[in-house]
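Structure below; questions to follow.
Shown here: the complex without one of its protein chains, the others still in place.
For subunit A:
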Amino acid sequence: MKKEGMVKLISAEGFEFVIDKKAAMVSQTIRNMFTSPGGFSEAEHGEVTFPEISTIILEKICQYFYWSLQYASGRETEFHIEPELTLELMMAANFLHT
């Protein structure tokens, strides 16, 4: 099943996060996958697996995507990061260029 305008991000443990494509494209890496003409298989199926990103981190990243869209539309709130997640989150953010 592939809902329109939605994409699926899959964590290392196999958890699937279905989010708006617009949100996912906040990540430059994901944006490249879906817009590059090289024909990534991700672009065809609308799903990306991240074997190196754990579920809890991927969830936080999805939260960031939506927070970022909200911020851009003028709603500026604080983005809370649990201290124990920070380092891992930063590395994943670096990988996703976001």
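Quick note on the criterion: a residue touches a chain if its C-beta (ideal position, glycine included) is under 8 Å from a C-beta of that chain, and two chains touch if they have at least 3 such contacts; residues count from 1.
Quick note on the criterion: contacts and distances are computed from a predicted model.
Novice: Given the options "Histidine-containing phosphotransfer protein", "Vacuolar protein sorting-associated protein 29", "IBH1-like N-terminal domain-containing protein" or "F-box domain-containing protein", which would UniProt use as the protein name of the unshown chain?
Specialist: For the chain missing from the view, the UniProt record says "F-box domain-containing protein".
Novice: Considering the complete complex, identify which of A:7, A:33 or A:61 is in touch with the unshown chain.
Specialist: Of the listed residues, the one touching the omitted chain is A:61.
Novice: By the contact criterion defined above, which parts of subunit A meet the unshown chain? Give residue numbers in ascending order.
Specialist: With respect to the unshown chain, the touching residues of subunit A are 61, 64, 68, 71-72, 76, 79, 81, 83, 86-87, 89-91, 93-94, 96, 98.
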